[in-house]
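Removed from the display is one protein chain of the complex; every other protein chain stays in position.
And then subunit A:
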Amino acid sequence: MKCNDIQHKFTGFLDKSLTEVANSEIKKHLKSCTNCNQELEELKSFLAVLDSQEMETPSANLRSNFNKMLAQEIETVTPKVIQLKLQQDWKSYLKIAASIVIIIGAFLFGKHQSNIPQIVSIKNENQEEVLALLENSSASKRILGVSDAEEFTKKDTKIIEALINRLFFDKNANVRLAAAETLSKFSSEIIVRDALIKSLETDENSTVQIELIRILAKIQEKRAIESMQKLLKNEETPQFVKQQVELNLPNLL
């Protein structure tokens, strides 16, 4: 065997990860070759240096930043759970309400009285209720209002305007996040699209930014390209937000 082939197996030889045959071949060769002996000694001492490397301890910042990040992630997940439960309750409640309306309606129809004005007024009451929720001082109530707003159609401009208001001005990032999610369902409206772009330019919360980038890419809003590129250039933009932009930008180009 040539020296080169032997030397190729040296790391395995030192690791003791070779077959017995290969092992004895190397031992045999080493007895007669000074060159390879020298090479092996060099490698041994070098590996000793390599293996003397110890793990470094990161600064305390890493743990505290991790804790912050985790708390934030848990917080953004929790409202969604509440929202689902409430929605279910609301739906079953609606079912009962609907059957009552039908029974009463049938009864009243039997009496030749129209129930149409009543239905309209129920809808108006609902709208008032959601609008009131959206202005509530408790953040979780406002999130509830935002998720209830999903049930409305794009004709309810008052609701859409109230949602945009939340997206722009709510102090709580989770409310803004929920507002962005709900608004994405009304993305056929031009004022909604404008609002989403505008908010990507102004919102400084990275979680909200990530959601907005995702939504704008999904609804194929090409006018957002410019603001996304601005985010990429900005040195203060966190790494993971930039990654989100890089992930989604190609879908728009």
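As a convention for this text, contacts are C-beta pairs under 8 Å (C-beta built on N, C-alpha and C of every residue); 3 or more make two chains touch, one makes a residue touch a chain; residues count from 1.
Methods note: contacts and distances are computed from a predicted model.
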Protein name (UniProt record) of the chain left out of view, among "Acetolactate synthase small subunit", "RNA polymerase sigma factor", "ABC transporter permease subunit" or "Oxidoreductase": "RNA polymerase sigma factor"
One chain isn't shown here. Among A:3, A:69 or A:132, which residue touches it? A:69
Have a look at A:43, A:139 or A:219 and name the one touching the chain we're not showing. A:43
Of the residues A:77, A:190 or A:253, which one touches the chain left out of the display? A:77
What residues on subunit A make contact with the chain left out of this view? 7-8, 10-12, 17, 42-43, 46-47, 49-53, 55-59, 61-63, 65-67, 69-70, 73-74, 77, 239-240, 243, 246
